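All protein chains but one are shown at their positions in the complex.
Presenting chain A:
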Amino acid sequence: MARPSPARESTASASTGWRIAQVAIVLSLVGLFAWLASNTAQNLHSRGIMVGFDFLWRGARFPIAESLLPYDPTDSFGWAFVVGLGNTLYITLLVIVLSTALGVVVGVARRSSHPFASGLSAVFVDTCRNMPIVVQLLFWYAVVAFGLPDTDHASHPLPGVWFTDRGLYFPRLHLDGPLLPGVFVLVVGLGWAWTVRRRDQRRRTETGRSPHAGRKIVAGTLVAAVLVAATTGLRPSLEYATLGRFNYMGGVTLTPEFVAILVGLTVYSTAFAAEIIRGGLDAVPRGQWEAARAIGLSEHQTLRLIVLPQAMRLIIPPMTSQYINIMKNSTLALVVGYPELNFITATTINQTGQALEGVGILMAIFLAISLGASWLMNLYNQKLGLVTR
C-alpha cells in the first residue's frame, strides 16, 4: 500500500514549545532594551544632559591639527564631524591605492624564482601579518618622531627634500599661467586614442591583426599637450621648503602623525594584499600557463590575457573586504593623534557630553560605508561571477 509522502514540516506549526521559546526570547530582548533605555534616560536626566542634535550647529571651539578640508575652531561641531570623516576617507583611499600597487609587487615577487625577491617578500609578509597594527603604527611614529634628526640637523636625502623629527618636507609644484589649453589638448587626444583603441580591438577580433595606433596617439597627445602648455605661457615652478626661525616652512609638509599612519597602514595592508594576490595567482592551474605558452603567447601575454582575468575573480571579493578593513583600521590613526572620525567624536563627546548622539553618528557613518561596500560587492559578484556551464 502506498503511503503518502511525509508532510513537509512547516516552521509555523513546528511545535508549541518552540513558539513559547520564541516569545520568551523576544520578550526578554525587549525587556533588556527597555531596562537599558530607562537607565539611560535616568542617567541623562540626573546629569542634566538634553538629548538632541542641536549641538551640531554650535561652535566647536577645539582645534584640529591637520585636515584635508578647511577647518577653523569657530566652525560648528557638525562641520568638525565632516572634517574628521574627510580625513578618514583621505587616509583610506591613499592606503587602498598604495597597498594594492605594492601588494601586486610583493605578491608576484613571492612567487618568483628569484631567491632574494621571494625570500624578502616572505619575511616581509610573515612579519607584518603577525604583529598588531597598533604596535606597527606606534613603531613608525617613533621612527619619525624620535629616530629622525631635529630641525638643525635635518637629513637631506634629495635636493629639496628634508626629513626632520617635525615632519617630512617636499617641494610643491606650482603651475602659473593658463592651464586650460594644455588640459584641453590632453582630454581631446586621450578621448581620440580611446575610440581608436576600441576600433582596433574590434578589428583584431575580426581579422587577427593587432594595430597599435592608440599608443602612438597617446604619445603624440602628451608631446602636443606639453608644447601647447609651454607656448600658451604655462610655467611650472617648484616651491622648496626653507628653514625659518624654528622650522621648515613652505613646500609640502607631511606631519609625523600623517607619515606614521600612512606608512604603518600601507605596510600592514600591503602584506595582506600580497597574500590575497598570491592566493589568486596560485589558484590558476598550471595547465593554463602551459597551454598559453603552447599556443605561442609570450610570458607577458600569458599573464595579462590568460592568468590575470581568471585570478581576478578570486582576488576581487577578498580584496573588497580588505578595503573595508583598511577603512576600519584607519580609525587607529587615533593612537598616534591623527584627527580622524573617532578622534573628533571623542573630543566632541568630551566637550558637550552628547555621548548618545556622538556614538550614533559614528555608528551610522561606519555602518553605511561598510554595509554599502559589501552590498556593491554582492552586485558586482552577481554580474561578473563565473558563468558555469
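By definition in this document, contacts are C-beta pairs under 8 Å (C-beta built on N, C-alpha and C of every residue); 3 or more make two chains touch, one makes a residue touch a chain; residues count from 1.
Going forward, contacts and distances are computed from a predicted model.
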item: Omitted chain (choose from "ChsH2 C-terminal OB-fold domain-containing protein", "ABC-2 type transport system ATP-binding protein", "Spore germination protein KA" or "Amino acid ABC transporter permease") - UniProt protein name; value: "Amino acid ABC transporter permease"
item: Sole contact to the chain not displayed, among A:P132, A:P178 or A:G220; value: A:P132
item: From A:P70, A:P115 or A:P159, residue that would touch the chain that is not displayed; value: A:P115
item: Footprint left on chain A by the chain that the document does not show; value: 11, 22, 26, 29, 36-37, 39-40, 42-44, 46, 113-117, 120, 126-127, 129-136, 138-139, 142-143, 146-147, 327-329, 331-332, 334-335, 342, 345-346, 349, 355-356, 358-359, 362-363, 366-367, 370-371
